[in-house]
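Below: one structure in structure tokens.
Note that this complex is displayed minus one protein chain, with the remaining chains in position.
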Amino acid sequence: MSDPVLEVEDLTVSFPTEDGVVRAVRGVSYQLRRGEVLGIVGESGSGKSVTSMAVMGLLPASARVGGSVRYRGQELIGAPDKELQRIRGGRIAMVFQDPMTSLNPVYPVGDQIAEAVRAHNDVSVAAARERAVDLLAAMQIPRPRERARDFPHEFSGGMRQRVVIATAMANDPDVIIADEPTTALDVTVQAQVLQALETARAATDAAMVLITHDLGVVAGSADRVLVMYAGRPVELGGVDDIYYTPRMPYTLGLIGSLPRLDGRSERLVPITGAPPSLLDLPPGCPFAPRCPMRAEICDTDEPDLLAVGATDHLAACHFSADLDGRRPEDVFAQTSLDSAGGAR
Amino acid sequence: MLTYTIRRLLVSIPVIIASTFIVFLLVTLSGDPLANLKGRNPPPSPQVVAVEAERLHLDQPILQRYWTWITGVVHADFGPSVRTNVDIGHEIVTRFGVTLRLIAVAVVLALLLAVFVGVVSAVKQYSGIDYGFTFAAFLFLSMPSFWFAVLLKQGGISLNNLVGGQVVSTIGERSVIVEGGTWAHLTDAAGHLVLPTISLALISFGAWSRFQRASMLDVLNSDYVLFARAKGLSRRRVVVKHALRTALIPMVTITALDFAALISGAVITETVFQWRGLGDFLVSSVNERDAYAVLAWLLVVAVAVIVFNLIADLLYALLDPRIRYE
């Protein structure tokens, strides 16, 4: 097995706000190997986007970042901006959530791609433009030479996202971080954009971090999955481990709330309640208030992320052993009524 | 774009007519323009008064008087002035030139200063520099222009006394007699421009720098600036090429709109520094109840407002590829 290209170790991020310190990320660790796709799943506010912004070194100045992020062994946290500039867009590229706002409205898209090329390569403007046209062609944009001169507003959402992906792959990066790349798009174009991402990843042989709240997206694309809740990783494992033998009630709940198209008619099982505020989190497991398996220890001790069952499968739950072989409806169904009543 | 321009100009004609009509009514109803004449000692004969009344079209009903005026304007005839020695059309053109010179220089100065201060403030938000610039902007925003102008004038006089010569002029737009060639005329004009320009520029600077700061902050917090950073561009390049370029678009509009407003705003500056510009023309015309002169002034201001509104919109289309007029 090759050395990891990206190692994140015990990453913490907090933001001072008017009401106190928001601890957005509380100890995230993962490793990414060449060509591997890691899916990060969680509700909004679980810290998955903040984690990737920390990797890119693009958090606002007020953020306090701890822990370690290493690219091929080189520490990025606290590295000088000059150094980060070389890595950003060059070695680690990013695709943002909303293609409608990630492109500058006043420049033609070709120029914006060429700009990324020239930021990392000493080439002429003409050569960079030529590369931009090639990239647009690779992203299946029709008539790329003419389209390169068009402005972002002349493209549809799905096409803009492909322009963004073209920009991300411009410098053959080792890592592509895609932050909810399909969330802002129409369902009909989501598949195209995922396809474009896979094309870009395959062309550059990069590793990819695919951030999403949609387990369906992850199932089709990821090799491994990291589930986050309230700023913490709560389960990490191979995509099959996560789908077929989840060991954390939250993961189980996420799977239970996913509609199935394979003909088995089951009731969807909702997770009641909402994620906790990240201000002054009380002790204990942050999922406890919504958890059907909650016990006394859950209110006092926050469980560690520990190995369960198969190799490379980690979960953070005091009762992960009890979850072996249980299905969402076993855990959630009979209690969902009570807790729904309790929450209202 | 041309059709759009023409349509915009046509649409604004009714606005000009309505606006001049209201002001015409106000001036006409505000008092008797012959009061000065009638108040003379010894009183003028009724014939003299009647001749003067006829010259000023006072014998016509009000609506007809307005009609006479507006049809005259089409033929570049701005109507008779109460002051017999004044040709309104000629006077307004000369004075417009004087005021325009003052405003143009002041706007350029204010704009450069405001953009610089606004950008630095936004990039260094909540730093000591930002707080300093914010206070300065609010101070100039709260400064009555006449007080500030008199203050500057006083400062100019002290400076001249200190140096023992005429460094900056504090009265008028040019010296009565200038000896020497073009160069002497130019330096003379420049010397007269310094103080009024500063006083006019700093007042606009207050509001504009706040606007530039807000617009810059908006852009700096946008996704595409973050994405530009994610591409690996340097902070400087992102601020200048991506943020400033886009943040200037609304600023251009504000400047164009305020440019017209400054024509009436310059009244105070002109009064303090005794420039014979449009402002001084308005004040004296009002004092004389010179209805046609006030209307001529209003016409110039209204046309300027409309033209600059149009320029603002056209510039917007030029700078922002998302905007297209057909």
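Per-chain residue numbering starts at 1, and chain names A and B are given in the order in which the chains are listed.
Here is the rule we use: a residue touches a chain if its C-beta (ideal position, glycine included) is under 8 Å from a C-beta of that chain, and two chains touch if they have at least 3 such contacts.
In this text, contacts and distances are computed from a predicted model.
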item	value
Hidden subunit of the complex - UniProt protein name among "Oligopeptide transport system permease protein OppC", "Aspartyl/glutamyl-tRNA(Asn/Gln) amidotransferase subunit B", "Putrescine-binding periplasmic protein" or "4Fe-4S ferredoxin"	"Oligopeptide transport system permease protein OppC"
Selected residue (touches chain absent from view) among B:125, B:160, B:175 or B:234	B:125
Among B:34, B:267 or B:312, residue touching the chain not depicted	B:267
Sites on chain B contacted by the missing partner chain, in the whole complex	15, 18-19, 22-23, 26-27, 29-31, 125-126, 135, 138-139, 141-147, 150-151, 154, 157, 214, 217, 221, 264, 267-268, 271-272, 282-283, 286-287, 289, 294, 297-298, 301-302, 305
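Just so we're on the same page, only the chains that are shown with their structure count from here on.
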item	value
Chain A residues touching chain B - in the complex, by the definition given at the top	56, 58, 81, 85-90, 93-94, 96, 98, 101-106, 115-116, 119-120, 151, 153, 164, 167, 171
Complex contacts: residues of chain B adjacent to chain A	222-224, 226-235, 242, 245-246, 249, 319-322
